[in-house]
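Excerpt of the complex: some chains, original placement.
Every chain is named by a letter (A and B) in the order it is written, and numbering of its residues begins at 1.
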Amino acid sequence: MATPLQDQLAAASPWDFSGLRALFVNCTLKPSPLASHTAALAEIPIGIMERNGMAVETVRAADLEIATGVQPDMTEHGAERDDWPALFERVLAADVLVLMTPIWLGERSSVCTRVIERLYGNGSLLNADDQSAYYGRVGGCLVTGNEDGAKHCAMGVLYSLQHLGYAIPPQADAAWMGEAGPGPSYADPGSGGPENDFTNRNASFMAWNLMHLARILRAAGGIPAWGNQRSEWDAGRHPAAADPEHG
Amino acid sequence: MATPLQDQLAAASPWDFSGLRALFVNCTLKPSPLASHTAALAEIPIGIMERNGMAVETVRAADLEIATGVQPDMTEHGAERDDWPALFERVLAADVLVLMTPIWLGERSSVCTRVIERLYGNGSLLNADDQSAYYGRVGGCLVTGNEDGAKHCAMGVLYSLQHLGYAIPPQADAAWMGEAGPGPSYADPGSGGPENDFTNRNASFMAWNLMHLARILRAAGGIPAWGNQRSEWDAGRHPAAADPEHG
């Protein structure tokens, strides 16, 4: 990792990122303690965020029993166990959400799609300002694979996040894949992944842009609750317009 | 259009959006003066932005001769004519860029892909802070089609925009499609499109979220130039670190 630069950037930073929280959800198919290549790549943005005072949590979705379905708590719909509601608390506690996925046949993992289905299942939850509960947060995406598919995976992941209410900063994804065909994965010896300047730069810029936009949105009090509130839309009028004192 | 609500929101707005500029690039396959369904849908966000003091420009890419290629000016590479450099000036003059596309066989139009190829062709241009020249701007997407494909189109469009340097606010896309199979398009009589509450809400929320994030980023002076500058990355150190006075 380009740590000297990152050390300098953190030491000299005029910005205060403390108090911001990030959650990295690793959607590898492999439960712990198996090694995850995407986890290895995530060390770059995690290291940058931690250097700058952010609290970073990581969870591996395959270690949990996230039930199949799109209801907020699937135990109320027949599932014996559902670790999603607890994970969702951690999602809501985070200003930054990064979904991490490997690639299989050019697509994100089934685990990643399941996490997105569950995020979607909580999509009707509103915040105190009557916006989607995800508003005011920022999202990113990390992908590793053997040979192909990172942009396609990131397209779907970032689309889902913005559709649900996350803001997406510039260059919010980073990835590594090797040359076409079978070959070493990111963390395998000789892959060239950890030395890939392009991947390292993207992972670093992604971290900073997530941090910058999260801080800016926090300073702004989130996305202003004006023009994007469901109740006002359903009522067909702005709340203030109903109040003659307000007029 | 839900104009009473939008009139109230604009009249009572505590936010100042004047000075912000938006560019809507309509990537229909049809040149003017043929009717464009996507243009009809765009009237919603355009109307909202104009009500709030923004300057809005619209261009129909099929009316121009945007050359094939990925160089900034294709007349330097054999093209007889290239209207892209002039359009690119308008892209750079805008705080908000909305790409509009119809759907053919589930995909965005060839005209839309061409515009994105040309945006990409200018991707190495940097701003005064040594960031991608697109930084500090926000992007959105509007789609109409007969029956299917809006999210797929939006995934690719929004991905491209964030990859190039645009920030994507929450719910930055809106679309209308009818039921599966042939049928009326958005602006055709009896389509139900202009009366579709879901589409109208999404197009309105999109407008407000683009406006909010554009204003917030302008107030913040753009995405801070820290951790995301190409020259510092290539040098392997933060500029300040080279200056002993700076320590």
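Note that contacts are C-beta pairs under 8 Å (C-beta built on N, C-alpha and C of every residue); 3 or more make two chains touch, one makes a residue touch a chain.
Just so it is clear, the structure is predicted and the values come from calculations on it, not from any experiment.
Student: Total subunits of the complete complex, with 2 given?
Tutor: Identical chains making up the full complex: 4 copies.
What we mean here is this: only the chains that are shown with their structure count from here on.
Student: From the mean C-alpha coordinate of subunit A to that of subunit B, what's the distance rounded to whole Å?
Tutor: 23
Student: What residues on subunit B touch subunit A, complex-wise?
Tutor: Subunit B reaches subunit A through residues 2, 4-6, 8-9, 12-15, 48, 132, 134-135, 151, 154-156, 158-159, 162-173, 201, 204-205, 207-209, 211-213, 216-217, 219-220, 223-224, 226-228, 232-233, 236-238, 240-241, 246.
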